[in-house]
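With one protein chain held back, the other chains of the complex are shown just where they sit.
Chain nomenclature is as follows: A and B, assigned in order of appearance, with residue numbering initiated at 1 for each chain independently.
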Amino acid sequence: MLVFIVRRSMQSVVVLIAMSLIVFVGVYAIGNPIDILINPQADQLERERAIAALGLDKPLWEQYSTFLKGAVTGDLGRSFVHATPALPLILERMPATLELAFAAMLIAVTIGLPLGLWAGLRPHGFAGRTIMAGSILGFSLPTFWVGLMLIMVFSVMLGWLPSNGRGPTTLLFGLVPVSFLSLDGLAHLVLPAVNLALFKLALLVRLTRAGTRETLLTDYVKFARAKGLADSRVIGVHVLRNIMIPIVTVIGLEFGSVIAFAIVTESVFAWPGMGKLLIDSINLLDRPVIVSYLLVIVVLFILINLVVDIVYSALDPRVRIADARG
Amino acid sequence: MMAAPSPAAISPAPPPAATGPLRRVLVEFAEDPVAITGAVLLALIVLAALFAPWLSPQNPYDLAQLDVMDGKLPPGARSATGQLFWLGTDDQGRDMLSAILYGLRISLVVGAASTVIALALGLAVGLTAAYAGGRLESVLMRIVDIQLSFPAILIALILIAVLGQGTGKVIAALVTVQWAYYARTVRGAALVEKRKEYLEAARCLALSPLRIVLRHLLPNCMPPMIVVATVQVAAAIALEATLSFLGLGLPITEPSLGLLIANGYQYLLSGKYWISFFPGVALVLTIVSINLVADRLRDVLNPRLTR
Partner (left out) sequence: MALARSGPVLVVEGLRTHFFTRAGVVKAVDDVSFTLARGEVMGLVGESGSGKSVTGYSLMGLVDPPGRIVAGRIVLDGTDLRALPPAAMRHIRGNRVAMIFQDPMMTLNPVLRIDTQMIEAILAHDDVSPAAARARAREALVKVGIASPDERLAAYPHQFSGGMRQRVAIAIALLNRPDLIVADEPTTALDVTIQGQILYEMQKVARESGTALIWITHDLSVVAGLADRVCVMYAGRIVEEGTCEDVLGRPAHPYTQGLLDSVPANHRPGERLRQIPGMTPSLVDLPPGCAFRERCTYADEACLATPAMRPAGGPGQAVRCAHPLISLF
């Protein structure tokens, strides 16, 4: 297991280096780095100073090493708008986005799994059909519009839940500011999290249903029933353990997509996360922040992939043992 | 009595030769009432978008026809001149029904155009990869894999951030997001086809590669491509609406449904729901109807296709 983790981590580092090269080529070689990294409002003197400071007059390979050095030390340029280093600006917003994403994923899993299981066990029943019809709707409704409708119904008409911001935050472990620990903060979290969860919920319903139907037909489920096991054990252990493997993989991989879609939800609910910052930065042409966001997202995605692979191998004995031997 | 085993009995369920494949698809498609509902709804929406200038009570972008005094009227209200606003008006006194019909037009055109371009691009890349094989194939498919591992919205946003805004650039972003799906699907289908014997025969006849690809590979890749394309049109329309809503999509001179919704966002909190609500309903109906059709097409054309 340890060998596996070490090997996968090394692979991740390789991917990370490759991605940094792509980002570098995108920003420095294809685009004009002077336009991207230096404030267009700067005067001539300031521009030249910045070019020298960023090493833009040096050959490309040297620029890459400077860029890498900057990336490793966490120096990815300064925000034009906030006049502070770009990377800390993003990292500061990260807890808000992660909290939202985790909450959304939690909602999607706790509701989507049982519904999908139900629909898979009784695919032709009324409930099964209704659940599937609902999942098509969940796929079709654009996230931002659902967000607006949630605000319209629950904030404007009913007045039950707040429609923007994080509310008061509490420090978790004395380090990370989170909303969900106070009642008011939790109330602020509900609508955005539900909004962000909807699409993944529909996806999980479909995935669980398909997996359940397929697994129910396998010989090992028939054999489990032939052993005289109770239905609860056949479904809860034999079926669920097997469909959990693809589901956990998808949950993990979709987590990255949830963070990306948080851009939309954060904009609708004025949730102060990285996504909102990205949209603001794009609108204000604050390019160092955009580049930093990109690198942070790439690192996040690689980390997520790594964790998914490790969890996957823990769940599926075939992978684990093959790897330990190989 | 002795019946000799017929070849038809050995190969499971051969397609009936008397009816063409298109006919079979249409007949099977029509077996599902939900899919029929979706198809009819979609047809109505497309017709409404096509004939928007004739159906709309007013031209929503002819400023001479607008009166700010009619601004933010609720659905069913009448203007000073007695004109009925079925779905209310926006802040500039624009009839929402007219704005929606025109907006629908723009959304559909952008969605369809980007899908057609992406389809052509994806077909070219996928077929090239499948036919050429070797190093070229692995490089092309690696690019596809890397792109598909990032969410579409992220790629589109970054492209807009780098390229800047404008209709052409939005379409370019939508194409970039989509082409990889087609490339992957078409390569998968083409590889299956490539292993079959008739292609070997075609090669032995020394037919030109282009002819083999176009006459033999391409037609067999079409069923899964149609399914993916249907799903992707819906996805493209939704993505364009999202970009426009975020203020990074189409310019104000070409107000798609997303922009109309964004425009009404600020009035939503004061209870003037209709400015955002009705364009959203139009958007959702469009996407739902396309997805219903796609769902059925998936069953009919390729039961084992998974995305």
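Just so it is clear, a contact is a pair of C-beta atoms (placed from the backbone, for glycine too) under 8 Å apart; a residue touches a chain by one contact, two chains touch by 3 or more.
Since the model is a prediction, treat every value here as computed from it, not as a measurement.
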Sole contact to the chain not displayed, among A:S20, A:S135, A:N242 or A:S292: A:N242
Touch list for chain A against the chain that is not drawn: 218-230, 233, 237-238, 241-242, 245, 315-318, 321
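The rule is short, and it goes like this: only the chains that are shown with their structure count from here on.
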For chain A paired with chain B, centre-to-centre distance based on mean C-alpha positions, whole Å: 25
Chain A to chain B touching residues, read off their complex: 26, 31, 133, 136-137, 139-145, 148-149, 151-152, 155-157, 163, 253, 256-257, 260-261, 263-264, 267, 278-279, 282-283, 287, 290, 294, 297, 301, 305
Residues of chain B touching chain A in the complex: 34, 149-151, 153-154, 157-158, 160-162, 234, 238, 241-242, 245-248, 258, 261, 265, 268-269, 271, 273, 276-277, 280, 283-284, 287-288, 291-292, 295
